[in-house]
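In this view, the complex is presented without one of its protein chains, the others remaining in place.
Up next is chain A:
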Amino acid sequence: MRLSSKATTLLILAAVIAIAPVFFPSSYYFRVGSLIFVNGLAVTGLVILIGYAGQISLGHAGFAGIGAYACALAPVHLGLHPALAAVLGALLSAAIAYLVGRPILRLKGYYLAVTSLGFGILVSMVLSNEAQLTGGPDGMAVPELGLRAVLKAIGIDLSNTEFWYAFSGLVLVLGAWLALNLYHSPTGRALRALHGSEVAARTVGVDVAHYKLVAFVLSAIYASVSGSLLALQNKFITPDVAGFMHSIEMVTMTVLGGAGSVLGAILGAAILTTLPQVLTIFQEYEQLMLGLVMMLVMIFMREGLLPSITRRIRGRAE
């Protein structure tokens, strides 16, 4: 029996997440793992936007910032449970993405990239400057999610790093499942169609502006949830989460691994999350190495790492 590409992707992802801890020599690796999953989630959202719909956003960290600070602020000021605060953050991100995207996505061209860039900068400035609310550049504490205590009460005793590894891994698999469902659905086809040829998509009845907006809003929700997970596991958050560099990192991860493939983009997130940890010994050369890797991949593997490699393997097999 031939497995569908959706089942294969989910199986590989779940297996790697479940088996990897066997090889972890210390709890530090659980921490790196959960960071990969958090970034992987944001990047999966960008696969919908960049890979499916062919639109670029340079401000998605802004949504991650909204998700992160929702978890820090809503429990204190609104008395919400942190989990509900994350949902609130996601709804807020979706609403803002809708309001920002609606007028912009009617236009053709690079308007979304520029507008989202401005939006991201705006969010990080607000977070830095509203010091009495957000603690400014020094950041602020985030309350405990509390799920680990619940698990402990029913007999599942996980260390903090183990819990966040498992929990963000689970959320990532869920996020990947949704994105893969979308790929093979009428909505996913409409997105990929408008990516392939906007004029042809319109003539088969695709409301191009509407579907671009759908992709933008969905990817904003992914980024927001990713920001919430980061805030909750760090229990502390600074405006860097919404910074321009974080936006660029997200896009770089997506494109490096392969924007058209969920698994590829998550691989990109894994590489770019791990590399700085590995390269700390060469700290001065870290940026240099990253730049070099990016350039080489774009020159020799334009579709991104995973799609290029699988294509080469398949080509050899035939």
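Everything that follows uses one rule, which is that a residue touches a chain if its C-beta (ideal position, glycine included) is under 8 Å from a C-beta of that chain, and two chains touch if they have at least 3 such contacts; residues count from 1.
Just so it is clear, contacts and distances are computed from a predicted model.
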Absent chain [UniProt protein name; select from "MaoC family dehydratase", "Chemotaxis protein CheW", "Molybdopterin synthase catalytic subunit" or "ATP-binding cassette domain-containing protein"]: "ATP-binding cassette domain-containing protein"
Residue among A:Thr8, A:Ser159, A:Ser185 or A:Gln277 that touches the chain left out of view: A:Ser185
Among A:Val208, A:Val251, A:Ala269 or A:Leu290, residue touching the chain not depicted: A:Val208
Contacting the left-out chain in the complete assembly, out of A:Val199, A:Ile299 or A:Ile313: A:Val199
Touching residues on chain A - with respect to the absent chain: 178, 181-182, 184-190, 192-193, 195-197, 199-208, 214, 218, 260
